[in-house]
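One chain of protein is taken out of this complex; the other chains stay put.
For chain A:
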Amino acid sequence: MTSVTLRPGGPLLSGAVYGCLLNVQEELDRLGDAINQAPYHGAPSGPVLYVKTANTQIAAGQPVPIPSDVEQVRVGAALGVVIKDTLTRAGVEQARSAIAGYTLVNDVTVPHDSLFRQPLKQKCRDGFCPIGPGLVDAADLPDPATLTVRAFVNGECRHQWCLDQLVRPVATLLADISDFTSLYPGDLIIVGVSPDAPLAGAGDTVAVEIDGLGRLENRLVSEGEDAR
């Protein structure tokens, strides 16, 4: 395994961090026919992205501040894909060869039901996107669909899911995104988050694991107590 340490905003991770909604089959199953009702009016025709803004991105081991208006957050254990070559309206094979490597992401999210508007207050709080600890070379993980993602709260595995549950497998997802939004070297794509992501609150230690990618562990602290 070839792995180098990742630092948000550093040379390997200099671009955007995008997440993808509705890319885990269980998300669609839960919604059921609601996706055809108001206000959604039908399944989206392409990948639905959200942004984990620069203020959210922190490294492994850094504390996640939990704001005073937030009781609990979801531990959004996920696979992160880092891009090394620009993708614009790319095919699946081109997308696959543009992957620099993989890392772990915790897409920390305030629980919310409505998917109608973009969830800034739920997903873009300071420190809500731990990333790391390292970037594992794409050549070392030829088939990410075989991997299992595990979410831990205080050392206990609370949820796990397999990446064969992705609606769009990794390379297909990148290719489909690049139909309307180019991906650039240093961008990171969170390929999907399970709707069963466990809850945690200030005082808890949370972690994400995928075999071969190590462990991404962070402590949740009340905002103001994190001594940033």
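Keep this in mind: contacts are C-beta pairs under 8 Å (C-beta built on N, C-alpha and C of every residue); 3 or more make two chains touch, one makes a residue touch a chain; residues count from 1.
Note that contacts and distances are computed from a predicted model.
Missing from the rendering is one chain, named in UniProt as "2-hydroxyhepta-2,4-diene-1,7-dioate isomerase" (options: "2-hydroxyhepta-2,4-diene-1,7-dioate isomerase", "Sulfur oxidation protein SoxY", "FAD-binding protein" or "Sugar ABC transporter permease"). The residue from A:L6, A:L22, A:V108 or A:V221 that touches the chain not shown here is A:L22. Touching the chain that is not shown, out of A:T5, A:T88 or A:T148: A:T88 (per the contact rule at the top).
Check A:Q118, A:T205 or A:S222 against the missing chain and you find that the one touching it is A:Q118.
Across the interface with the omitted chain, chain A contributes residues 15-16, 18, 21-22, 35, 38-42, 44-51, 53-56, 67, 88, 115-121, 124-126, 177, 180-184.
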